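Take a look at this one; I'll ask things after.
Removed from the display is one protein chain of the complex; every other protein chain stays in position.
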Amino acid sequence: MVENRPVLTLVSHLILLLGLATVALPLWVAFVASTLPQDAMVAGTIPLLPGDAFLANWGEAVARGLAKAGGVPVGMMLVNSLVMALGIALGKIVISILSAYAVVYFRFPFRMPIFWLIFVTLMLPVEVRILPTFKVVADLGMLDSYAGLTIPLIASATATFLFRQAFLTIPDELLEAARMDGAGPLKFFRDILLPLSWTNIAALFVILFIYGWNQYLWPLIVTTDESYYTIVMGIQRMVTVSDEEPRWGIVMATACLAMLPPVAVVVAMQRLFVKGLVDAEK
Amino acid sequence: MKAIKYGVASLALAATLGAWPALAAPTEIQFWHAMGGGVTGEKVVEYAEKFNASQDAFKVVPVYKGNYTETLTAAVAAFRAKQQPHIVQVFEVGTASMMAAEGAVYPVHQLMAEHGGSFDPDQYLDAVKSYYTTTDGKMLSMPFNSSTPVMFYNKDAFAKAGIAEPPKTWAELAEASRKIMAVKAEGQPTCGFTTGWQSWVQLETFGALHDAAFATKDNGFGGFDTELAFDAPPFTKHIADMKEWQKDRTFVYGGRRGDPNPLFLTGECAMLMNSSAYYGAVKDGAKFAWGIAPLPYDDSVIDQPKNSIIGGATLWVLQGHDGKEYEGVAEFLKFLSTDDVQLDWHKATGYVPITHGAYEAAKAEGFYDKTPGADVAILQLTRGEPGPNSKGLRLGNFTQIRDIINEELEAVWSDKKSADQALSDAASRGNDLLRKFEKTH
């Protein structure tokens, strides 16, 4: 603190609390909604204090989930989401760090074409190319499989981009020293580059885990076997009922439940998350 | 993990051995539907299970594939990749697109003739049958869930304003709205009516009721060279009236599909025009006495309104599977149309009974005495003989056309366009899509 101004500090706290309230409001509403009986949800402004249907809604969400509607138990959908999120996060990190390593530390024919080939994929979301991508996945017989759920979503260069940025900031002297010690490319990668990249890996893990966890349209279209349904799909399924009102209490209870794993990942890894990204950027 | 896998495998083996007399596992039939996690979804699964238990040659696997559009798109994508299901549930606006996809769909009349044995299309109500048959009476898809727009009204609010009967005509409705809004009391509505599915309720069904053509060539039944015709009276007058009514909140726009329902359920609007399928939603949500009435009509246009048209979905059978499987499909479709299933479906959901038998059975067991208003939808659907303007609609690219209509009507409600202007823009943009469809097929 440069100087001590109690009034300013108080104002800061007030602004933070106000900001916090604004940011938290939607989440609070979700929680409140998960404690309300159905008729309280459609008959007037939704109250801001929890109701008395917490156990009923959460119980239904956890114990039966969609089983009644021929759906899958929530537990199974959570496991599928986890497999998908981990698959995408780990898969992407592995292929990205390898290709970034090659692009930065090697000079080889066709390096630039390969570089651009990878980087044009940087930003185009899967929704925009979903039908042709589906056809490819179907032709390869990857429908209804974890491979079909994850691999097509690994095809994007965001992670490669970040690793490349991080590698570019690593001093050249390290490589010179390593080569003088007679270290080969693989040894250099394992002993020097990888340890230096842990924070980047952690940061990317957070981003990609959340990206994978939150997918909706892709799992919906490539799965017909209920044992591959994910939790976000399950929530959408409860919301988009045809010609009736969704059961909001249960929907919101499931939504809260579905938020917990990614929130846990972000909160647990927040320090590494920022450090990894900021370092790569600078 | 491995141990568990072996365990499962040996269990499966045991199950197969146990079912030895059947010699083979039952033939699987994929049924993709759009009935979500509510009552409808539960019922679809229940029927599939019942069917599976009733015989052991076939096993129907119901798969939820999202809402109507997501289900249709998933099926289309799957067909292109040769992974299509046997049966897919398609909403009524997709009818023309499905019908035009000869080579992709297996018309139900043909399926029944080749694999199903006896099948009588006349068991269905005329208004249901007419929407899904060719002009020479051949049934293309299997009716399953059908609804029709009705008017829900707040009886308490009507009583406070001293009105005994729900309005029959639009003039009466405007009058009643003013009376209701004039009563200043806690909880009294401050809005007359709202409507969901505006294209379906206020244009398509409006046209049917008033025997006015929504599109030329018998609303598209006569050929792909149809053109939209709703940019003329009585449609233009009706939309202009609604715009006028917006000024004093006789009408309030509350969004697409079921989005306006809360306006009615919170008591803000006295009347709601929407699909009869929302019966259950209104029953669960309304904290006041309410009733159901037929949609109002304009008595300066027609003395006796015609039948309303249906919405909802039918089951289409897709090509590319073998004969044995189609036998199962035919069996299952017939099972879904039995009076028992249809009666149960009607009573559990808000969909109308689509067969004469189910309707008679509901009457016979006194269902409509116990649940007053549940028969309004079917009475409105079955009044009179469906004519060329009330058989239904058969327009290509209709999903997108409805979207355009939504957009243009919203331009009216947000004071960006006049009713005439918006409807003529909607018609010309819609016609472009119809021409595109015509060129494609």
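Chains here go by letter, A and B, matching the order in which they are written, and residues are numbered from 1 within each.
Keep this in mind: contacts are C-beta pairs under 8 Å (C-beta built on N, C-alpha and C of every residue); 3 or more make two chains touch, one makes a residue touch a chain.
Throughout what follows, contacts and distances are computed from a predicted model.
Engineer: Determine which name in "PTS EIIA type-2 domain-containing protein", "TldD/PmbA family protein", "NADH-quinone oxidoreductase subunit A" or "sn-glycerol-3-phosphate transport system permease protein UgpA" the UniProt entry assigns to the undisplayed chain of the complex.
Structural biologist: Per the UniProt record, the undisplayed chain of the complex is "sn-glycerol-3-phosphate transport system permease protein UgpA".
Engineer: Using the touch definition up top, pick the residue from B:G116, B:G207 or B:P262 that touches the left-out chain.
Structural biologist: B:P262
Engineer: Which of these touches the unseen chain: B:F31, B:F51, B:Y64 or B:F79?
Structural biologist: Of the candidates B:F31, B:F51, B:Y64 or B:F79, B:F79 is in touch with the missing chain.
Engineer: Of the residues in chain A, which ones touch the absent chain?
Structural biologist: Here the touching residues of chain A are 1-3, 5, 8-9, 12-13, 15-16, 19-20, 23-27, 29-30, 33, 41-42, 44-46, 48, 94-96, 98-99, 101-109, 111, 114, 117-125, 127-133, 135-137, 140, 151-152, 154-157, 160, 165, 167-169, 172, 175-176, 179, 185-186, 188, 210, 213-214, 216-217, 232, 235-236, 239, 248, 251, 255, 258-259, 262-263, 265-267, 270, 273-275, 277-278, 281-282.
Engineer: Under the stated touch rule, tell me which residues of chain B contact the chain that is not displayed.
Structural biologist: 69-70, 72-73, 76, 79-80, 97, 100-104, 253-256, 259-260, 262-263, 266, 268, 397, 399-400, 403, 406-408, 410-411, 413-414, 416, 436, 439-441
The rule is short, and it goes like this: only the chains that are shown with their structure count from here on.
Engineer: Quick one: in the complex, what on chain B touches chain A?
Structural biologist: 30, 32, 34-42, 44-45, 48, 62-68, 70, 73-74, 77-78, 80-83, 85, 145, 147, 258, 261-262, 265-267, 275, 277-278, 280-281, 284-287, 312-313, 349-351
Engineer: If we count contacts the way the header does, which residues on chain A are in touch with chain B in the complex?
Structural biologist: Checking each residue of chain A against chain B gives 38-39, 42-44, 66, 68-71, 131, 134-135, 138-139, 143, 220-221, 224, 226, 236-247.
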